[in-house]
Every structure is written in structure tokens, then in C-alpha cells.
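For reference, the structure I am asking about is given below.
Our next item is chain A:
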Amino acid sequence: MKEALSLVQRLSAHPDSRCWFVSWSPNGTLLASCGGDKTIRIWGKEGDSWICKNVLQDGHQRTVRKVAWSPCGNYLASASFDATTCIWKKKNDDFESLTVLEGHENEVKCVAWAPSGNLLATCSRDKSVWVWEVDEEDEYECVTVVNSHTQDVKHVVWHPTQELLASASYDNNICLYKEEDDDWECRATLQGHTSTVWSLCFDAAGQRLASCSDDRTVKIWREYPAESGPDLSWKCVCTLSGYHGRTVYDVSWCQLTGALATACGDDAVRVFKEDETANPDEPVFSLAAQVARAHNQDVNCVSWNPKEAGLLASCSDNGEIAIWRFQEEE
Partner candidate 1 sequence: MSWVKALPVSGEDVFDDSADELSLQSKEWTSNMKKRLRVKLDGYVDGVDTGEEASLQVGFNLGFKEGAAQTVAVGRLRGIVSAIWCWCQIQHPEKPVPSSVTDLLHRVTQHEDKIANGIRNALENPPPSVSDISESMEDLEVERADRGCCEERCEESDCCRKGETMDLDFPHRPQRICSGSTEELHLLLQCCVDVVSELGMPQEIIDTISSLCGKN
Partner candidate 2 sequence: MADMRMDDDLFDSIVFAEERFRDEGYREGFEKGSRRGLQDGRRHGACHGARLSCEMSFYYGFAITWKCVLQNSIDGKSRKRVKALETLLGMIQSSPLDDPQSQKLQDDMDKLRAKFRQVCSMLSVPADFKDYISVAEGTSF
């Protein structure tokens, strides 16, 4: 392999606990992590190394499952098993808890900001997806509760440019939602995975969606012109199977290079590259690099830095964060 993943730094981020998720700030300078220790940590670079800048605690009573930065980078949202979502506001170098969004019946599994920054989506084990509207006074109001899944909803993600929301569930399906007369409605159900869909990621243009699953595969879905009516048409154009030994927990599509990274229960981090000469209806991805034992336990999340090409963060059940550099040797 010409390409390689080299370790930049390993951080004991949430000692004696799990590190569930990492998220880069929109300008790529900060990395937020969250874990089973109920805290959120903010990491920044000083000199050549990444250090912990802030610890956000007392916001949640239970595990913090996901964190998400607002598009402006001034707010951070955290989803917790305590059934709430916290909104934190960045003030100088500190973060203060701005508001707590209540309403889900139980564990909130994911939170995501829409590209406009005016909408926030959350999902929960209660099988519902909620969309919240943010007004000028930093007030949050639930505008919709959608129950299109029959099981635990694991992940929500917004389209990079449109107000299109996608969710992944324990019911093996992916749902796509659009606003219709003030209410959000499921416009497409993507069926194909044979087990829990854990995570989703759009490509930079938003024409394709990558999904990863407990069925050990990654699927690439592509939008096609709708045949009729308001429903959207997304079809699976590629399935990456045979690469992952266990559940694929996360997938990240680099918005700068198009490289696709995966986090897997077999402790490995993998990077796939697309053959750009292939027919767009039948894309071809090949394994470009992998670190078999990236962590000594399940890898829960991978995330490409949005500004620095090739910089990848991963985190694991062992509480660690690892920062990698993906090098393409020409």
C-alpha cells in the first residue's frame, strides 16, 4: 500500500470509561469528545501536541453519547442517556450551559445541527426523531416529533447544504426527512442493511450517503431524480463487504479529499479511496490504509478534520482518542 495511517498522538481522554464520540469544530482547531464519565472534553493544539482545554461536567446525569458543534462554532450540543440534550455556549475560552432540551422519553442517542444553524435534530431510544428550531434569543422550540422508525434511533445527520435530515436505526433502516407544511415527514426509507445501522455520513456535495452497520458492511446510497410525488429516490450503489471483522460503528467521509474512514468493533480504523474513473452508478472503493489494532478495544467513532486534509481522529471503548495522519504518497 502506498498510503498509510500514521499515529500523531494518543490521548487518554476519558480514563476508566468509554469515549463514545469525537467532533471537530467547524474551523478544525478544537476537538470535542464525550464519554461514559458524563463529561465533555475540549481538546486544542498547543505547540505540537493536543491537550485538554476544557472539561464540561455537571451538564448530564448519565453517559454523554454524542456531541455536535453548531456551524458557527459558538455552540456545542451534547446528547445524553439522561434523556436530555444540553446546549453549551462558547464564551472566550470557556463554555457555559445555555439550555437543556427535554422531551425525549429516554436515552438521547444523537444530536446534529442543520447547516443553517437554525435547526437541531435529536434522536432517541424512544424511536423518535425531534427537530428543534432555534430563534434569535437562543430559545429552542420543538417543531416536530417524527416516529418513522420502529426501534431505537441511533444517529441523525443533516445534508451539507439542504434542509434534509437522515436517521439510522436499530430497525435496520435509514429514513430521510423533509419539511412539509411546518411538519417534518419521512420521504424515503432506505432498506438494505440486515442489522442495526449505526451511523451515516453525506459526501461533500450531498449527492451520496454512506451508512455503516452491525451487518459488517458499509453501503453507499445515491440520490436519483424522484419518479413521482414528493418522495425522494435514493438507491444503494455500492456495498463494502468483507473488510470489517465486526460491527462498523461509524463512517466519516472527508469533505476535502473524499476518503472514507470507518470505525469498527474489531478495533481497527480503515480508510477507503474511491476509484474516480468508475461509473458513478457503480462506484468502486478500495481499502487504502488500515491500522488493525488502532485501539485495544472497539473503535466507536472516526472523524476527519474539516480543514486539515488527512487529519483523522478516532476514539474507543478504552477511553482513548487517537489522532492519525492519512498520507497519500504520490
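Rule of thumb we're sticking to: contacts are C-beta pairs under 8 Å (C-beta built on N, C-alpha and C of every residue); 3 or more make two chains touch, one makes a residue touch a chain; residues count from 1.
A word on the picks: all candidates are chains of the complex that A comes from, given by their letters.
Bear in mind that the values here come from a model prediction, so they are computed numbers and not experimental data.
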Check each candidate in turn (1 or 2) and state which touches chain A within the complex. 2
Provide the residue numbers of chain A that touch candidate 2 in the complex, in ascending order. 102-103, 105, 128, 130, 141-147, 182-183
